[in-house]
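As you look at this complex, bear in mind that one protein chain is not there, while each of the others sits in place.
Labels A, B and C are assigned to the chains in the order they are written; within every chain, residues are numbered from 1.
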Amino acid sequence: MERVGVFICHCGSNIGAVVDCARVAESVKDYPGVAFSTDYKYMCSEPGQEMIQNAIREHNLNRVVVASCSPRMHEKTFRACVAKAGLNEYMFEMANIREHCSWVHAGRNEEATEKAIDLVKMAISKVCNNEVLMKGHAPVTKRALVVGGGIAGIQCALDIANNGYQVDILERTPSIGGKMSQIDKTFPTIDCSACILTPKMVEASSHPNIKLITFAELEKVDGYVGNFEVTIRSKARSVDMSKCTGCGTCMTKCPGKADDEFNMNLRKRTAIYTPFPQAIPNKPVIDRESCLKFKSRKEGKDVCGVCAKLCPAGAIDYEQQDELFTERYGAIVMATGYEQFDHSIYGEYGYGKYPDVISGLHFERLVNASGPTQGHIVRPSDHKEPKTVVMVKCVGSRDPEHGKSYCSRTCCMYTAKQATMIRDHCPDTKVYVFYMDVRTPGKLYDEFYNRTREEYGVEYIRGRVSKIYQDGETLRVKGEDTLLGRQIEIDADMVILANAMIPNPDSERMAQIVGIGYDKDGWFTESHPKLGPVETHTAGVFLAGACQGPKDIPDSVAQAGAAAVKVCALLSKDQLETEPTVSKVDNKLCSGCGLCVPVCPYKAISLETIQERVAGKTIERQVANINGSLCQGCGACTVTCRSGAANLKHFTNAQILAEVDALCQTIL
Amino acid sequence: MSDNSVKTANDVAENFEPKILVFACNWCTYAGADLAGTSRLQYPPNVRILRVPCSCRVNPQFVIRAFQRGIDGVLVAGCHPGDCHYTTGNYYTRRRFLLINRMMEYMGIDPKRFHTRWISGAEGPKFQQVVTEMIEEVRAIGPNRKLRDDMKVTVNTDDIVASVEADTKVVADNV
Amino acid sequence: MDYAYFPGCSLESTGIEFHMSAKAVTKALGINLIEIPDWNCCGASSAHTRGHWISLALPARNMAIAEAAKLDVAIPCAACYARSKQVEVEVSQSAETRAKIEEIIGRPYKGESKARNLTDILYRDLGVDKIAAKVVRPLDGLNVLTYYGCLMTRPPELACDDVEDPVSLDEIMKALGANVLQWGFKTECCGGSLTACRPKVGLDMTQKILDAAIKAGADCIVTACPMCHSNLDMRQAQLAKHDHNYHMPVFFITEMIGLALGMKQKDLGVDRHFIATEEVMCKLEEYEQEQIQKMMNEGGEA
Partner (left out) sequence: MTLNERQQQNEALRSEFLRRSGVDVSKCYQCGKCSAGCPVGDHMDIPTNKIMRLVQMGLIDEAMQSSAIWLCASCVTCTTRCPKGVDVAHVMETLRQMAKDHNCVAEKNIDKFHTVWMNILHKMGRMYEPGLIVGRNMVTGNIFQDTSFGVPYLAHRKLKLMPYKSNNIDEIKRMIEKAEAMDREEGGAR
């Protein structure tokens, strides 16, 4: 006998201002199965939860429906609540009358109330068909994978490793270090980026619990929280890592040349190379696109081979192939970082064709002592020191029409930092910054910005730049000082654009491989914008750093630490609870046709032989068997099953049809 | 049929507010509808969302049953192809409902009453747009009487279920 | 290649060179232009200040006449092009607009007949290779600046070329052998009708463009808009009164093609410019002489 308790939440005025909660409670009072119904201001609050628990005891309820916000918000809260009062936590359903009702039907109180009643009735009809379910258990692989070896990935790995767990860092490029290794100085303290990053890189490479997997890519992720099975493609390095000593002789005579990506193509590098002198591992790779040997092989010849002749350790291996291997991990941290927005979409800024219109990251390489100009700030076109520099903020950011709608968060500060660096290096150079707003919410950030203007004499002009064009030797910048209400033209020797941050171009594919969400711009989606900033909706997968959204170094590091704690909490368990909401097969109905087997994305279904006694005889036949620890509960098999033998617990055919019927009853 | 009843039918049609059932996958469309809520994107209150783990959990039988019981429109919505939380679930959905569409037509149900759409967790505005358009479309074609009326006169419920099952087999053979 | 031809009012008067050269050049290049009988003014820069429907109706009538003949419309004038394109786009996008326009003009117009900029036809439909193949007198050694103005490139949904860095004139000029200089004023506004009704403002805009052209070291400017042409060519005399002395010849693209195809200046209307074009002609001839001399010298050495 079902005894359902129904609790309608006002959520303050969030629901109560639109939906007549008392009327909803009243109208389902006599609905089949309902033993008790009421409404309350805040159901999720302490007194609200007590109210539910008391009602369960007083009215001898065996099922509960709460109509309030989205189950994605509070399903866990209320399940725990009913469990405390002795009910099985799956004897509970939620009706979403906030996100799906009051918030989207403001001012249409009558219709919204009718809708809320429908939604509650659907939930009641479903809960009447709910069954007691018990969580299962699965072992945990006590090792984590961090995807991405930038500052977020390194910090996260160190924190996990220092907690005593094994962790692998998977890095796409030949070295860890990420974007931070390209940056010269860090704001607001102007300490040298390399000086604070390289010790961390060394620590990561020498940590007994950390394994670096560089020049490798994520290929496939199978399994589930606690037991991910990850396939990794180790790209052919053409250098035998076990033999190479990192002496660097091979690079001295290499005739192959390519654009040096690390230095933003401001100079050339050799075909066999390490991206930068402090690279870790400090062992080179051959870039087969620009290597003369590999290029000649495409034409059926086989020339060069200088590096192999020079290598004293015999480490060069031209025949190396990509290798696929599989590892097991208990948790995965995504730390795939960001890329710089490409400003060449802007025709008004020259479609990227003017050599002296550069991006922020270009400037970092220009001003870096180990960069292509040994740290001298000079124009790329003629290597002369610029006497006037114009900086333009929000290039690609806050531009929904041509670029990205969001604010990239870091540009105000990195522009201020770069402006002060120009004034430091070239005291006679004038620096103008075009801005729309100056956004400096961070410790000592606004103070830094004010010093930039007051002490360093950088001129800030409020307005977006409309056009930049080459005018003889200089660049003419056309902007507006919106505070003066006057057009401004400046002849600049160099223009530095504060390019937006965009996700790693591969982020969508990565999200699909790992099975996490991403937003319209490709940033990975956290499980809750406030309360779950480093978790994802996929259990066991966490986020660190800028892959979740534009972030500076301090925020990335903080988030990396937070992700590490979540990973450690997961790995500290010997066993994990598994959701019981998995498929099951009714052997009596199963014909053993096997159609469900290939449909399952988790390979959780297999055919097994059972023995049955039919008419006094023992016969053997095949039926489908579902491995509950592999099944993730998608329900694909249930629809494929011809005989209706497969069913998904907690979303059974009976439950869903009960909901459909409940809704349609109100029509007939 | 008396004049009186005709008049009533017309009255109903004039003030007709369709009721639409949305099967929303938990990971994308349900989240997208939540986002529409948190962003306060307004849409007409004619839709009722039923949460399923994945759009591939939606048995065509559920859809037929809803039409049988008089629903005016059904929307099955899940993650974009390639974005399925369960990797491949929505591919099954897509193929299944391509076939169902044809069967609906055969059964005389206006294909405008049934749609399959991909709405991600980031697409609150798209959810708003899709349901608003669908409500308007269904409002324009009027209440669903087809299966209900037919049922009363000729069709045996068991036949329908049988045909659904037969169809499920066709689908099964094709996925 | 058949097109209906809409010259527009300017090409009958202040921009008559464009008319003459366009007809001569298209004929030589195998493009058949059939002038729309009894066409009317497109409304230019005035109609749209008065109202939306009047600005659409005027060009719609011409387009409708062309559509009846199942022809796309070749339009040399950038302003006429933009106005005509606007109605074509709006009519083909909205059945409601179409119904209203058809009611106003009393003719059917479905937006099937497309408004095409003549320069775009030369660049895209014909192709620069075909033009280059007919060049008998290359414009080698001539430093030119291309000037597109507003209406070939804006608004982007009506544009026939890249909105910030259009190339059709550049590519045609290169095919003729000229040296195309780069500057930042390709798509700046020349002042349009402001030179006529607020001369100070308009002249200031024209002046900026001419200053930039001098600075870039151009021998001449090449354009495809009669309004730009008359502002840049005719107004130089007015600027001279304010002590800004320029001598910057301004050509229509079709004049340049005509010259390279060996046509006579008179037949192209080049002799009708306000700013004399002799220097440009001389430069071309000098360059030619130099090349001949060079060849002879080289021949001698060999």
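The rule is simple: a contact is a pair of C-beta atoms (placed from the backbone, for glycine too) under 8 Å apart; a residue touches a chain by one contact, two chains touch by 3 or more.
In this text, all values refer to a predicted model and were calculated from it rather than measured experimentally.
Participant: Could you tell me which shown chains are touched by the chain that is not displayed?
Facilitator: Listed by label, the shown chains it touches are A, C.
Participant: Given the contact definition stated above, which residue among A:Glu75, A:Glu480, A:Asp506 or A:Asp586 touches the chain not shown here?
Facilitator: In the full complex, the listed residue that touches the missing chain is A:Glu480.
Participant: Of C:Gly111, C:Gly192 or C:Gly258, which sits in contact with the chain we cannot see?
Facilitator: In the complete complex, the chain left out is touched by residue C:Gly192.
Participant: Of the listed residues C:Val89, C:Val163, C:Ala216 or C:Leu239, which contacts the missing chain in the full complex?
Facilitator: C:Val163
Participant: With respect to the chain omitted from the figure, which of C:Ala4, C:Val25, C:Leu58 or C:Ala218 is a touching residue?
Facilitator: C:Leu58
Participant: Touching the missing chain, which residues of subunit C?
Facilitator: Touch with the absent chain occurs at residues 9-10, 12-14, 16, 38-41, 43-54, 56-58, 61, 100, 103-106, 150, 154-156, 163, 187-189, 191-194, 196-201, 204-205, 208, 234, 237, 272-274.
Participant: Contact with the hidden chain only, please: which subunit A residues?
Facilitator: 348, 394, 398-403, 436, 462-467, 478-482, 485-488
Just so it is clear, only the chains that are shown with their structure count from here on.
Participant: From the C-alpha centre of subunit A to that of subunit B, how far is it in Å?
Facilitator: That pair's centroid distance is 32 Å.
Participant: Flag every residue of subunit A that touches subunit C in the complex, lowest number first.
Facilitator: For subunit A paired with subunit C, touching residues are 346-348, 351, 467, 469-472, 476.
Participant: Given the complex with subunit A, which residues does subunit C contribute to the contact?
Facilitator: Per the stated touch rule, the residues are 162-165, 182-185, 212, 215.
Participant: With touch defined as at the start, can you tell me which subunit A residues reach subunit B in the complex?
Facilitator: Touch list, subunit A to subunit B: 70-72, 96, 98-101, 103-106, 108, 111-112, 114-115, 118-119, 122, 511-512, 515, 517-520, 525, 537-538, 581, 595, 599, 601-602, 632-636, 638-642, 648, 651, 653, 656-657, 659-661, 663-668.
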